[in-house]
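To keep things clear, I will list the structure first and then write my remarks on it.
Omission of a single protein chain aside, the complex is shown with its protein chains in their original locations.
The chains carry the letters A, B and C, assigned in the order they are written, with residues numbered from 1 in each.
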Amino acid sequence: MDKVMNQPVEATPEQIRDQKLYQSMGLSDHEYQLIKDDVLHRLPNYTEVGLFSGMWSEHCSYKNSKPVLKKFYTKGEHVVKGPGEGAGIIDIGDNQGVVFKAESHNHPSAVEPFQGATTGVGGILRDIFSMGARPIACLDSLRFSTPKTDEDRYFISQIVAGISSYGNCIGVPTVGGDTTFDDAYEHNPLVNVMCVGLMDLDKIEVGAAAGAGNSIVYVGAKTGRDGINGASFASFQFDSEHESQRSAVQVGDPFTEKLVMEACLDVINNHSDSLVGIQDMGAAGLVSSSAEMGSKAGGNGMVLDLDLVPQREADMTPFELMLSESQERMLLCVKAGHEDEVLTVFDDHGVDAVVIGHVTEGDHYQLLQHGNVVADVPVDSLASQAPVYHRESEVPAHLKDSDTKQFVPEIKNPTATLKQMLTQLTIASKESIYQTYDTQVQTNTVVAPGSDAAVVRVRHYDKALAMTTDVNGRYLYLNPRIGGQMAVAEAARNIVASGAVPLGITDCLNFGNPEKPDQFYELDQAVMGMSDACEKFNAPVISGNVSLNNEYDNVPIYPTPMVGMVGLIKGLKHVTTQDFKQAGDLVYVVGRTGNGFNGSQIQKMQTGKISGKLFDFDLDYEAQMQQLVIDAIQNDLVHSAHDISEGGLITAVAESTFGNQLGVDLTSDLPVDRFFSESQSRFIVSIASENQDAFEKLMGENADCLGKVTDDNHLFVSAADGYFDMDVDDAFHLWKGALPCSLK
Amino acid sequence: MALVKVYVNYKKSILNPEAQAIQKALGRLGYDNVNDLKLGKYFEITVADGISRDDLNKEINDICDKMLANYNMENYHYDITETEAAQ
Amino acid sequence: MALVKVYVNYKKSILNPEAQAIQKALGRLGYDNVNDLKLGKYFEITVADGISRDDLNKEINDICDKMLANYNMENYHYDITETEAAQ
């Protein structure tokens, strides 16, 4: 073989400076100067520029979002670990912690849907088990444009297939998520995945590499040339011209990950005395995991011998080795003298593990290859000393003169409008998606997808965790602050409807370009709104992820901060679902129905767009309604509870009839159009008739009795100026068939 | 009739976990002279007559680009044989 | 070195849903002169030197019978090419 041919020629430090080659790696002139003049006091070589480009990308450094993230409400008496680690931890009693985090894989998925989705799932799982927690559930939050072409349909099916293939194979149930369709996501689909894990609180691990002489151990798959520069790439925006940036994709290998996961949990649980720290290799691969571990420990340096890194391909350069995003890899810091003990565990599990370096005195982060020092930078310069930008903020043009009048739906035939509503893809059943997910493996899934929040019991204890993902980007588009509050409120409503009390949230902040003041405004306001609500519901932010530059040809997506919330149900008997349970039960609406039409599904359905000033929202009132519902559930008064969200009250009623194929006979003095209002803070609740007095006493003025559940499989709802009248079975089939039909 | 045999393989830099697992298993079974194993897809496409060779080439390339191979991760090549009837 | 190309295909009587789905999709895209499409697996196995052709044949048949193909539903065939070095 001709060896010379494979030897890439790297630019010299001078060429990098003179031709500004750092720009193509995503570093700005200012950042390059900072590295040259303030950090190294010399010209960085090619490898070093690569290290900084990876570490100073938005994905790794949060340089644009850090000042915003500081505004999050992160306190709370049960928070064991907040943002900063791989994932956050909340104490749920009995020496147990729930660990959760979400991750976006928008850009990789846009390039290669199947593999983008699989590697997203793989990455978030590693975040969870590297904390010492066993993953017990995944959720996926998807945003697509309405499918129009075969390509669109193929794209969606590949995303779903990717999520299912990874989660199913590794044996973690995918128990929930949310899927909505809007053309705002036409060129920037969102693929966010969340993972929830469970751990013993005395087994917490951290991603730190301390103690000179301790070994750095590389675990898992070999390093190849896949996904190189992915971290800086993930933070680039797409436009038609940048198409060529779409470089090598990574392939997920769930089988290897399963072995790596079991081996790591074995080391953490049974050999913790030998382990100093552990971290997954995610964005910016080896450099990010090692530099972060080094920097976090503080006071030490690190030397890595790249010749020892397991390599899948010949002649890889230091740049490639350090920035490769090959999947299914972990980095450990192991106490000197304990290496063999740990390596044996990995060997038993059939996982490759090798010592590739060690912690040093001083603060040099050094890389060796073929006996030469190929990079030498201060440890902290890569991780904790990345620049931070305070971006400018300006109210977006579309918010400056928005119409304060609420949209008025036009409804001639209420039943027909309801049926049309049920077939809107955002409203329609997502069964055809979640049916391809293993929702039950681990045999703890008490409420599978199809109700408000999923519920996973904690085996051997009388308690369960409820989990959900939510956000309505349309609301945020019309008002990022209030919309941010609503995102958290809706998640909490789903948690409460399932019988749980909110514990905390994780998030994926999917936004546009932070360097544009109007798009930065959306990010900043949304975070403040979310934070208001988190504080109100006592649900601190414990982890999260930022995906910026979701913009195509200068048009950003709707601001879409996905909220992943977890709640605790003390006592399995309180697990509640949205389905009506038996004929004769009384049906109530909890909460006031107002004029909530701007940004609603009916506005979109009838006008093709959303516009105007977002309808009003009162966070205190929301908290009060949620408390009432949780009180009613805990007093054993409730048979079913369903939050009212997109599509309004009538949609929620229809959905509640579907699960057990029951009917309703209801009467209300609201006019027909109000049945589609998306006013927040509302639930549909059904109760046994003998509990009427107790329930009404508890609720006071806040719940209206609408009528009864019936067993005739018919929905009849009489409004002030008309009525809804339909066969539940027919409606059910319309609702269930809409999505598979549009994806065929 | 033409019989088109299309071979689709992963690009060099892309990990093929499946091939890797098979090769490892062969090694465990004692087939240690297997130095390398690649796994790809193999299509046999039978195409009706009445299309020129140039058009056929164009069509096959088209089908491969659009559907049979994923240009992000895969390469393909193909051969065409004329046949009497469908195989 | 020898390069062995192994082709594994479903037996005629076996319906392959994946191949069917692809063929249907091609039809929808207007490629209606595609009469038939089969989808199989394609292995490229590089084998070290120092083994006679007879032994190699035996070994490859062995590997295929045991592992690469499932005799219930699949057929295989292969060709061997001598190569200078690994491809």
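Criterion: a residue touches a chain if its C-beta (ideal position, glycine included) is under 8 Å from a C-beta of that chain, and two chains touch if they have at least 3 such contacts.
Keep in mind that, in the parts below, contacts and distances are computed from a predicted model.
Look at the chain that isn't drawn here: its UniProt entry, checked against "Ribose transport system permease protein", "Biotin carboxyl carrier protein of acetyl-CoA carboxylase", "Phosphoribosylformylglycinamidine synthase subunit PurQ" or "2-oxoisovalerate dehydrogenase subunit alpha", names it "Phosphoribosylformylglycinamidine synthase subunit PurQ". Shown chains touched by the hidden one, complex as a whole: A, B, C. When the missing chain is restored to the complex, the residue among B:Leu3, B:Ala21, B:Ile51 or B:Met67 that touches it is B:Ala21.
Across the entire complex, the residue among A:Glu31, A:Asp253, A:Glu292 or A:Asp579 in touch with the chain not shown is A:Asp253. Checked against the full complex, the one of A:Leu21, A:Ala210, A:Leu399 or A:Val446 touching the unshown chain is A:Val446. By the touch rule set out above, chain C reaches the unshown chain at residues 13-18, 21, 66-68, 70, 72-73.
Within chain B, the residues in touch with the undisplayed chain are 17-18, 21-22, 25, 28-29.
Chain A meets the missing chain through residues 161, 164-165, 168-171, 253-256, 258-259, 349-350, 434-443, 445-446, 448, 457, 459, 572.
We take it that only the chains that are shown with their structure count from here on.
Chain contacts here are complete: no pair of chains fails to touch. Chain centres here are Cα means. That of chain B falls 9 Å from that of chain C.
Counting partner chains per residue, chain C shows two or more touched chains at residues 25, 29. Put simply, chain B touches chain A in their complex at residues 10, 12-17, 20-21, 70, 72-73. Of all the residues in chain C, the ones that touch chain B in their complex are 1, 7-9, 22, 25-26, 29, 31, 33-48, 50-51, 59, 63, 66-68, 86. Within the complex formed with chain A, the chain C residues making contact are 25, 28-29, 85.
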